[in-house]
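Note that this complex is displayed minus one protein chain, with the remaining chains in position.
Then we have chain A:
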Amino acid sequence: MLGLIVRRFFQLLILLIGISLIVFMSMHLAPGDPAAIIGGPTASESDMEAIREDLGLNKPVLVQYFDYMKGVVQGDLGYSYQTNQAVTAAIITRFPNTFNLAIASMIVAVVIGVIAGIISAIKQNSWFDLSSTTIALAGISIPNFWLGSMLILVFSVTLGWLPVGGLNAPFYTLEGMKQLILPAITLGTASAAMIARMSRSTMLEVVRSDYIRTARAKGVKEKSVIWLHALRNAMIPVITVIGVNFGSLLGGTIITEQVFAINGIGRLMIDGIASRDFPVVQGTVLLVAALFVIVNLIVDIVYAMVDPRISYE
């Protein structure tokens, strides 16, 4: 196990370097002179030259990359062209909102997905199974930005039960939870649908296996067969889907934050793209991609721990 963790850790490092290279080069190749963006329309050529000198934009690309990475390792992601605020500080301020949203939607996705998937498998071909599989397919097909708007229309505008948007109260307060409900459902629906489909198919496979037949033949109660014997094995592939989905949820927060006007990493990124604020885009993309691969690494390790049959040799 230790060997696996060490090997995966080194692969992760290489992957992170690759990601940083892609992100850095993409921003470097983007049209538009950063000096002109910072200096504004009134800046003279000598002003712009001074800005280039100050930012190190006159240096060769590779030197600029190594300078940037030196900063990244020390937690310095540069400064926003628009606000001159440190990108790291902007990310730290907004990260809790994104993280809370991702966690809340993961809870929604896992609870709904696993329960729906298992009931569907146990009651295969029943009306519940048919409607839940159809709803799951619809769940994957709903644009989440539209679902968010519809939830706002029903629960905030028409019924007035939940706030329209924003996420400023702490998540453990009633107000904070109220603010989280609609965004979490919006973001978690597609993942819930995927988890439901996966849980259903793996559960169906497991309940047909020999050891379940043996358990039933021995007279074990059906509830114990399903919840104690079948579920443990059926959940192994589901863990992977949950892990991969958590990474995607981090990416998905970008859209949901926009719909619900949540001050998170996603909004920071979109504003950065719109205003061609490259350090902000670079920092936020790097962070989300790095988190995604780290979560995947953790999932891989958990997967190997849960299922001793898995070998990565």
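Basically, contacts are C-beta pairs under 8 Å (C-beta built on N, C-alpha and C of every residue); 3 or more make two chains touch, one makes a residue touch a chain; residues count from 1.
We adopt the following convention: contacts and distances are computed from a predicted model.
A.B. asks: Just go with whichever of "Peptide/nickel transport system permease protein", "Thiazole synthase", "Acyl carrier protein" or "1,2-phenylacetyl-CoA epoxidase subunit A" UniProt uses as the name of the absent chain.
C.D. replies: Choosing among "Peptide/nickel transport system permease protein", "Thiazole synthase", "Acyl carrier protein" or "1,2-phenylacetyl-CoA epoxidase subunit A", the correct UniProt name is "Peptide/nickel transport system permease protein".
A.B. asks: Could you tell which one of A:38, A:152 or A:184 touches the chain left off the display?
C.D. replies: Touching the chain that is not displayed is residue A:152.
A.B. asks: Out of A:181, A:220 or A:293, which is the one that touches the chain we can't see?
C.D. replies: A:293
A.B. asks: Where does chain A touch the missing chain, residue by residue?
C.D. replies: Touch set of chain A with respect to the missing chain: 15, 18-19, 22-23, 26-27, 29-31, 134, 137-138, 140-146, 149-150, 152-153, 157, 247-248, 250-252, 254-255, 258, 269-270, 272-274, 276, 278, 281, 285, 288-289, 292-293.
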